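The complex appears here minus one protein chain, its other protein chains still in place.
Our next item is subunit A:
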């Protein structure tokens, strides 16, 4: 990585950054919070976390100026990683908020889980390889932690798939855009390794070779 590369964490009303920052500290990766685009690092990946309601999150991102600039940053080659609701916001839209559109950086509409299963899907579920991707290994049924009621259906852009009533996209990748439906920062060692591999592929690795979570 170049010395200037730092991870930019989008800081807005729909994300709790405490756990994510803890995970990045544990991995020894440099990051900074950015409430608005002018606070973003000059280069390096941008992480869009998210918990809560699709439309409320979209509104908050608009107010902070992120919604307008994210497509341009991605077009310029900047890596973008969405987590949980952050992934769903990358899609074209969501059944949760039919009136609000998504960023459209990943094709597809986010649909409600069920019927016939408990929603929200909350807890540890296994993920399996759907389409190989250079950033990530075959998870071989690793357990990751999920908390969500909506999900994308698996497509050619789906790297990992999970199941809750029906198969859904757990990890998406399209060009320099990636998204995780589970919370890697809440998924034990498997989640930390997933985060580490993805951010390494996006150009950020720890300055020291040691990985504390090993």
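The working rule: a residue touches a chain if its C-beta (ideal position, glycine included) is under 8 Å from a C-beta of that chain, and two chains touch if they have at least 3 such contacts; residues count from 1.
We adopt the following convention: contacts and distances are computed from a predicted model.
**Q** One chain of this complex is missing from the view, so tell me which of "Glutathione-dependent formaldehyde dehydrogenase", "PadR family transcriptional regulator", "Imidazole glycerol phosphate synthase subunit HisF" or "Serine/threonine-protein kinase RsbT" is its UniProt name.
**A** UniProt lists the chain that is not shown as "Imidazole glycerol phosphate synthase subunit HisF".
**Q** Hey, which of A:64, A:78 or A:121 is the one touching the hidden chain?
**A** A:121
**Q** Provide the residue numbers of subunit A that touch the chain removed from this figure.
**A** So the residues of subunit A touching the unseen chain are 16, 18-19, 21-23, 25-26, 51-52, 118, 120-125, 143, 145-147, 164, 183, 185-189, 191-192, 213.
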